[in-house]
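Of the protein chains in this complex, all but one are displayed in their positions.
Chain IDs A, B, C and D follow the sequence of writing; residue 1 opens each chain.
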Amino acid sequence: MEHSVTVELVDVTKYYENKCLFRNISKKLLPGECLTVTGPNGSGKSTLLKIISGLVKTSSGKINLRCNANRLISPCERAKYIGFVSPELVFYKSLTGYENIDFIAKASGMAALPEFIMASLQRVGLSGQAHEPVINYSTGMRQRLKFALLLVLNPPLWLLDEPSSNLDTAGKKLVADLIHKALTRSTSIILATNEAEEANYAHQKINLA
Amino acid sequence: MEHSVTVELVDVTKYYENKCLFRNISKKLLPGECLTVTGPNGSGKSTLLKIISGLVKTSSGKINLRCNANRLISPCERAKYIGFVSPELVFYKSLTGYENIDFIAKASGMAALPEFIMASLQRVGLSGQAHEPVINYSTGMRQRLKFALLLVLNPPLWLLDEPSSNLDTAGKKLVADLIHKALTRSTSIILATNEAEEANYAHQKINLA
Amino acid sequence: MLNHRISNIITALAAVGVIYAVFFIVPPVEGLGEKVRIVFFHIPAAWISVMAFVLSALWALRYLNTHQIEYDRKSATAAGLGFFFCLLATISGALFAKITWGAYWNWDPRQTTIFILLLLYGASFALRTAIHDIDQRAKISSAYSLLSIVVMPFLVFVIPRYYSSLHPSPVINSAAKIAMDPVMLYTLIAALLVASALFRQLFIYYIERTRRRDLAQKDSPEGGGRL
Amino acid sequence: MHTKKLTWPNSAWAILYKDLLCEFRTRYALGTLTMFTLVTLSGISMTLAGAAISSSIAAMLLWIILFFCAMAGLARTFVYEQEAGTLFTLRLYANGQAVLAGKLLFNILLLQLVTALLIPLFLIFLNIEVHLWGQLVYVLFFGTVGVAAVATLTAFMVSCTNAKGSLFTVITFPLLLPQFLTAIAATEQILTDMIPSWNECFFLAGYDATVIAAASLLFDYLWYD
Partner (left out) sequence: MHTKKLTWPNSAWAILYKDLLCEFRTRYALGTLTMFTLVTLSGISMTLAGAAISSSIAAMLLWIILFFCAMAGLARTFVYEQEAGTLFTLRLYANGQAVLAGKLLFNILLLQLVTALLIPLFLIFLNIEVHLWGQLVYVLFFGTVGVAAVATLTAFMVSCTNAKGSLFTVITFPLLLPQFLTAIAATEQILTDMIPSWNECFFLAGYDATVIAAASLLFDYLWYD
């Protein structure tokens, strides 16, 4: 990994017309640290992650992503530093798993070697179905595909929203391994989850009441 | 509940052009029993449930649904006897949760009283957002909405595919309660899951290698 | 398929006979002259194309009632051949029109009918090729061909009423315009019979071929053969 | 009991209502159609620049516009359900006949709306005067109903394929031609202040009836496989 990312949340507040999700959250996440976001359904975990990814605006306060602890990362180049695993991440159904990863990588401004893509598909146990259209994938296989994408993009900041949903025990184990490995490689990870055991990776915690 | 449903799987086999998912599954599920379907990702759990619901054809063998243990239920009236909770069940995003349930109930041939709908939304903890468009729901709230729908339709056969995915601990507990209650009211339940603890409800098991 | 081969031979002979008759027995007609000979290719072609359309619809109905892929295969094959004959009819008709009316195409009602027939055939192919799952494909294209057969009568009845026709009435209501001397009539009938026979032979051949291909697919190591 | 049974017509109403609601919240179809009518009409009238056109061509233009609007608006009948993933829900729970009826009604309504929008503009832009209003409305109504009926069924067929937009037109047009031609002929007569013959009017209505009947017979085969 060339560079690492530091995430600063400065008084982040988000409310929708009718309700306030969270207010004045301030945190600083260093490379190699894991921040877990917990809370009941509808408490705003995914929203917070989307705010950090830049897809949703804060109501007040702001997010600073710093490359190698100094340079600020501008909105338009964020894509290159962030990997997002989310239930809302949807693949192109008529394309195969391989094509999806290849396309998204290219669209985000990097060309990946075919064997590298295949290797990461292998890693998540999809090498068999690499060339089947995603519409034929099972929910679990789609979830695995998201991690294959993450491995290919290999960004310095991971945003994981319910990473192990729809996965079988083997899959859950795989995710745990990936997270551990990533942390050792000084990746910053922000993890929104409902599972108690996933909260254990945390160096820091945010609990949205 | 007026009537109960008996499910007979007779030599059910399913293969897709390139692979065989399962073959010659035969089971008989009586009212008030729970059948769990387990297996790794991509083993065919959801496919089996879809076959039972009549949305997917078997390659060979057949499914018999009997009303009150004798009369066969024809394909066109199946809808009235089956409730399906599945990751593939999608609501109309521009409609509110309430409208979605109201519509689906009506489309399936029953009109539910508003207070009854509100009551079941209350039961799954969505009374607050009943009148928000589903597009604003969080993943967990959508999952809860599926159960609200199930409560309104109140069918004698429940097909639950990963019922507790995306749910927080409270939600998981809610699902467990619902399943227990339903079983005591002689509902037949078929449950496809990756979670070990959910497999405990089982009176019968199918494990897809 | 020995008897198939035999019937092939018979059909071939009959065809040769008819062609001979067309070119050497039938007398040239005043007005049309030698060109009248086109009629003996044109009319049968037109008729087969219409007949095939009906046949394919009938088989489509059979399919929808008994979900046996066999019937869909038949329906599809009939449509395919029908398309082919339809093209022949159109082309021969166009030539004929050029000769008699001086223009290849002028939306004469009959031309319109056959053109729409062409469109319907084409549409059902576009539909077929866009669906990959076999059962789905069979189901939907059957429904489509039934829908089109329901609409067909409207075409046949409406179009002649809104376009003045130069076109002679077909032979069934046998008041054929050109005074048909018996030789012509018999030759024409013979031609129709031969054309039908030809259709049947081709039909059987293609059915066999597709069936063999499907079986081959089923038996291949990956796929249904796994069962 | 908290719930009571509904007959399928009520379900059909529910589906119609749902579609109206969705359409009302995301005015997709209506927006597109308005644009279509506006652009084409202004295009036409400005190219004609006041030059009068024969009523036959006027009739043709009118129906071509209507046809294209239909193709543009009705293709999405089922396709959007499928792309949004709600088709799964609908097929799981909804009664086939109800779906057909509901969608059909919605499409008819949509086309009627477009027609209502189109006609006045059309007559103004091409400064045509109509005296046989009753007949015109009759022809327009039954003409569009036929279009809607065929389109509803073909739209569902298309939603099961992987070639969406253009295929819809391709498989719909040939089926519509008889209706299309009759309607044009009738409209032309009306625009020349001739009362169209009974059998034309009869034909239009008959076509609609036949197609609707056929649709409702065929749809169940498609809906429950």
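Quick note on the criterion: a residue touches a chain if its C-beta (ideal position, glycine included) is under 8 Å from a C-beta of that chain, and two chains touch if they have at least 3 such contacts.
These numbers come from a predicted model, not from an experiment.
Considering the whole complex, the hidden chain is in touch with A, C, D. Contact with the undisplayed chain is limited, among D:Leu20, D:Ile44, D:Leu113 or D:Cys201, to D:Ile44. Per the touch definition above, the residue from B:Thr38, B:Thr58, B:Ser94 or B:Asn194 contacting the chain not shown is B:Ser94.
When the missing chain is restored to the complex, the residue among D:Phe36, D:Tyr207 or D:Trp223 that touches it is D:Phe36.
Only one of A:Leu72, A:Leu113, A:Ala196 or A:Ala209 touches the absent chain when the whole complex is considered: A:Leu113. In the full complex, chain D contacts the hidden chain through residues 25-28, 30-32, 34-36, 38-40, 42-44, 46-48, 51, 53, 56-57, 60, 63-65, 67-68, 71-72, 75, 80, 83-84, 161-163, 165-167, 169-170, 173-174, 177, 180-181, 184. On the side of chain C, touch with the chain left out of the figure occurs at residues 106-107, 112, 115, 119, 122-123, 126, 129-130, 163.
Where chain A meets the chain that is not shown, the touching residues are 53-55, 57, 75-76, 79, 82, 84, 86, 88-95, 99, 103-113, 116, 152-154.
Following the convention adopted for this analysis, only the chains that are shown with their structure count from here on.
Averaged C-alpha coordinates give centres for chain A and chain C that are 60 Å from one another. One simple way to say how far apart two chains are is to compare their mean CA positions; for chain A and chain D this gives 46 Å.
Of all residues in chain D, those touching 2 or more other chains are 162, 225, listed in ascending order. Residue positions 135 of chain C each touch two or more of the other chains.
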